[in-house]
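Omission of a single protein chain aside, the complex is shown with its protein chains in their original locations.
By written order: A, B and C. Residues from 1 in each chain.
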Amino acid sequence: MKNGVKKVVLAYSGGLDTSIILKWLGDNYGCEVVTFTADIGQNEDLAPVKDKAIKLGIKPENIFIQDLKEEFVRDYVFPMFRANAVYEGEYLLGTSIARPLIAKHLVQIAKETGGDAISHGATGKGNDQVRFELGAYALMPDVKVIAPWREWDLNSREKLLAYAEKNGIAIEKKPGKSPYSMDANLLHISYEGLVLEDPNHAPEDDMWRWTTDPKLAPNESETIEIEYKNGDPVALNGKALKPHEMLDELNKLGAKHGIGRLDLVENRYVGMKSRGCYETPGGTIMLKAHRAIESLTLDRGAAHLKDEIMPKYAELIYNGFWFSPERVMLQALIDESQKHVNGTVRLELYKGNVFVKGRESKTDSLFNVDFSTFEEDAVFDQKDANGFIKLSALRFIIAGKSGRKF
Amino acid sequence: MKNGVKKVVLAYSGGLDTSIILKWLGDNYGCEVVTFTADIGQNEDLAPVKDKAIKLGIKPENIFIQDLKEEFVRDYVFPMFRANAVYEGEYLLGTSIARPLIAKHLVQIAKETGGDAISHGATGKGNDQVRFELGAYALMPDVKVIAPWREWDLNSREKLLAYAEKNGIAIEKKPGKSPYSMDANLLHISYEGLVLEDPNHAPEDDMWRWTTDPKLAPNESETIEIEYKNGDPVALNGKALKPHEMLDELNKLGAKHGIGRLDLVENRYVGMKSRGCYETPGGTIMLKAHRAIESLTLDRGAAHLKDEIMPKYAELIYNGFWFSPERVMLQALIDESQKHVNGTVRLELYKGNVFVKGRESKTDSLFNVDFSTFEEDAVFDQKDANGFIKLSALRFIIAGKSGRKF
Amino acid sequence: MKNGVKKVVLAYSGGLDTSIILKWLGDNYGCEVVTFTADIGQNEDLAPVKDKAIKLGIKPENIFIQDLKEEFVRDYVFPMFRANAVYEGEYLLGTSIARPLIAKHLVQIAKETGGDAISHGATGKGNDQVRFELGAYALMPDVKVIAPWREWDLNSREKLLAYAEKNGIAIEKKPGKSPYSMDANLLHISYEGLVLEDPNHAPEDDMWRWTTDPKLAPNESETIEIEYKNGDPVALNGKALKPHEMLDELNKLGAKHGIGRLDLVENRYVGMKSRGCYETPGGTIMLKAHRAIESLTLDRGAAHLKDEIMPKYAELIYNGFWFSPERVMLQALIDESQKHVNGTVRLELYKGNVFVKGRESKTDSLFNVDFSTFEEDAVFDQKDANGFIKLSALRFIIAGKSGRKF
Partner (left out) sequence: MKNGVKKVVLAYSGGLDTSIILKWLGDNYGCEVVTFTADIGQNEDLAPVKDKAIKLGIKPENIFIQDLKEEFVRDYVFPMFRANAVYEGEYLLGTSIARPLIAKHLVQIAKETGGDAISHGATGKGNDQVRFELGAYALMPDVKVIAPWREWDLNSREKLLAYAEKNGIAIEKKPGKSPYSMDANLLHISYEGLVLEDPNHAPEDDMWRWTTDPKLAPNESETIEIEYKNGDPVALNGKALKPHEMLDELNKLGAKHGIGRLDLVENRYVGMKSRGCYETPGGTIMLKAHRAIESLTLDRGAAHLKDEIMPKYAELIYNGFWFSPERVMLQALIDESQKHVNGTVRLELYKGNVFVKGRESKTDSLFNVDFSTFEEDAVFDQKDANGFIKLSALRFIIAGKSGRKF
């Protein structure tokens, strides 16, 4: 029997793996197990979770099931989209951004129930273990972390199934269950494993669970209008929506039109490359829309500074450093820039494409055709450009006159 | 008569505006005019240019017409694409990257012909004047620059036409000529003006000259294969191509499948926002393909450093600082990273979309499924993650134990 | 007579140059002139300024003389020192940081008095014109700017003196007046011109007006203690001081011990290099002290992020972009980091040197010898380093095993 843990809060999905962990924790640590199951929009039926946990011996008062969809989108997804965060040029961080939220609630429940440890079902080679644990340590520095995948010897599918059988854990065979390793929440679904382990092998058509195949998407495009306030989308086609409702609606629209599929080889924080496929229908629309409203309302210096710090911000989230002073500092910088990001964007959705059809801000537009037209105007004397260019070039002129060559 | 210029080299397109400038230069500066016309893939018939120039009084030996397509793609476009350069999240810098090339040749011809000045037809409110002139000053610090748009009073369409008529400059009325202000080269076409001056007004369907409307693009997708060597595409579907041939072929493919349209509000270097539409069919494919081959072959540290410096690199090109020490330094950094960017990318083109279907590098892949799979392997001991996470978290743990809160 | 200005607010020092400008403005623009003179610690007697202005024909109600020392240090100097801002590795931005303050008050007075223009005495080749004018335009976009040095033909000392004589402007010959071009405020004095125009020529010993020559400074060192609160110094040797009192005291201490002399070739924003000498006694102490208290209380991620953005922040201030969205965004990032920068630093001052002798934070220290000693401790299992290093190295190991060489 391992020592040192009295009560552990487990991130429990109700699935086979975390059910095995639940059992294994009790058997190996002899500690009380508290389960935490969050609805973050993964679109699974959580009703049976309580029964499953009880069946595995968890006391009812130790079973926590919470709907975190609003908190997730409001406090994590939207702040991240204010930054136009993209990892390695393409990935919208769908898994990464959910992990600190789970960590926060694991810790919160531990504090409420007198727990001294948390546990999760992430493997020892992935990013998620890091994201869970960095978050937990940041919020509860004394917490103990049990990561069974790094401890046990159930390191193959066969051993897991054998353990489940031995311990009376039901192995459900849902018809149509995906054979891929998946993660899902209101922002995205991800797929790993099987044929994806060859980066030269395209995914099977039937892997994708959420979005319509662009080729089978409607032949008619659909135009929508999103209203932004302080950098966040607040109304869709004129209807005010809460953050999670907004993302939900955009997901439906994006999914219908085959938007947001991504096939990627990425660099994990733990050091190796991995290949994943992602569906982020609503997020893909939001990124395009946010850039469009910013293009109209954000000062150039602000916009370029945001672009310069974005890769670092995205990397911090990918690597699990949401609860770090540097992410909070960057967020302060980003949020400061969003005061004027107000207005409306019109988008056309069509077979995988998101086209900007218009953007407008009655209160905060910095676009004024009078200044950009080539004809005369009151503000801009074209002769000013002489001096602007001459002084911008001065260091080159001096260098050239000093004999320096390109 | 203005003084101080003996011989000026004019960037001459053969069109109305630069024909007027040609005439105006002689009339106002009393100097000899040399014309320079470059074929950079703008897809216009340059045959009549010589006759036009002669008709306007230019001596045959002062007329320079050069095919720069290969130099353009090899020495400007490809180096830029090694950086995955994108301005303000979306713009592929199609106009920006051509200007320093023109500047270089203007200066070169000035040096060869004993010219002391250059001239161009860019207006006083745009970026192009800056790009031409910074390049010229960097390469010939004593050069004089004549920018008629900033000098003359022909600041409306009417005055221009009147001047042309008065000076016997033919005003061609090409049937089907676009009413938009356009720029074109092998990398892209841009559109400005007219309805685009309202950023909430979508462009008319018939504005686009190059790419098929995605909705009218083939219902059958097309899969292609691009081979990369040191970060540059070198073969298409197994056939080796020179840089400009490659871009030309990718343009045809992209155009056919409705790829590369962009509708953007952007921040000009001279300080105001402007709205433009762009078609960059081949470039859009290349960006996707280059990221894909890098995803397989580039080290994470290299990739992230590239992403961090990219916005600055793109800004330098946009602003006209191609011939600057800092752009050259960044290029050295980027090029250093591309030694191992070798391999093949398979892409599917479909109605505006570019989907990655596979990537492979026989010589330089850093992807190895043995390291990323969750099962055991020889290199990676999952227990190593314990220490990795614990030390990554240590500063948070210490802060938390010292009483600091998030 | 030039047109278009009704009432201009002039940054008026009372010296010869701005007295000439005062006169010249009336003569050339025929407009009412308002003078603004600020005490920002330049240590000049401002009492005669009012009389001088009246003598030159300014109405008493148009003469503004204000003590801005507290505002200067509290709202400009201290926020900048939170960033450890240094331009080009050495310059503490003493002139740069005062200009936006002046611009702000010029504009404020213009608004109060119904003025439509501002004017200043900065020359057409320097940075200060940019700093004044960018600030003014940012705060009052319709403002007109009159920069006489860029307009008039009084472009030599002789012509200036002749103009003064002709217009009855008294040319004071203060005994001991410095022949150098100087700028002074509570943060620093700068010197330009004369022998300094040869960067290989050291300044004369008698150029320096503020600090003791280090060689003549006391042979006994002096130890002081500065207390920090939220990143700002608030008490000296146990005595609470207001911001400008603090800087004043540190200046006296620094000056006494020969601290803060700098001899620099720098890159001006307008494109050329210039050579200046600076005395920043108190600022030099504050930079050292602030870094010391941060070293104890700031998280590593926060500290490194601050270091990474600092050069850009310093460049913005140097170039005159204090009132820009991007400076404000960076300030938000910096200020967010300073909540925990509390504690006390002990420094020894000796003949040009500032030595840190100790730093302590009862509330916010992140230093704990138990974690850094090589002996055992509760938090840190040395074996954790195995995994930390192994995973940090993993990408190199994989690359190496894939045949990649350094």
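Following the convention adopted for this analysis, a residue touches a chain if its C-beta (ideal position, glycine included) is under 8 Å from a C-beta of that chain, and two chains touch if they have at least 3 such contacts.
Not measured: the values here are computed from a predicted model.
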Which candidate, C:229, C:256 or C:312, sits in contact with the chain we can't see?
C:312
Omitted-chain contact residue, chosen from C:30, C:57 or C:124
C:124
Tell me which stretches of chain C touch the chain missing from the display.
84, 88-90, 123-126, 129-130, 133-134, 137-142, 145, 147, 149-151, 155-156, 181, 193, 197-202, 214-215, 219, 221, 261, 263-268, 270-275, 291-292, 295-296, 300, 303-304, 307-308, 310-312, 315, 323-324, 328, 346, 350-353, 355-360, 365-369, 371-376, 380, 382-386, 388-389, 392-393, 396-401, 406
Contact residues on chain B toward the hidden chain run 267, 270-273, 299, 301-302, 304-305, 309, 312, 321, 324-326, 328-330, 332-337, 391-395, 398
Absent-chain interface as seen on chain A, which is shown:
299-301, 340, 363-366, 368, 371, 379-381, 383-388, 390-392, 394-395, 397-399, 401-404
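Just so it is clear, only the chains that are shown with their structure count from here on.
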Report the inter-chain centroid distance for chain B and chain C in whole angstrom, where each centroid is the mean of the CA atoms.
40
Can you pull out the residues of chain B that are in contact with at least two other chains?
300, 365-366, 368, 371, 380, 383-386, 388, 392, 397-399, 401
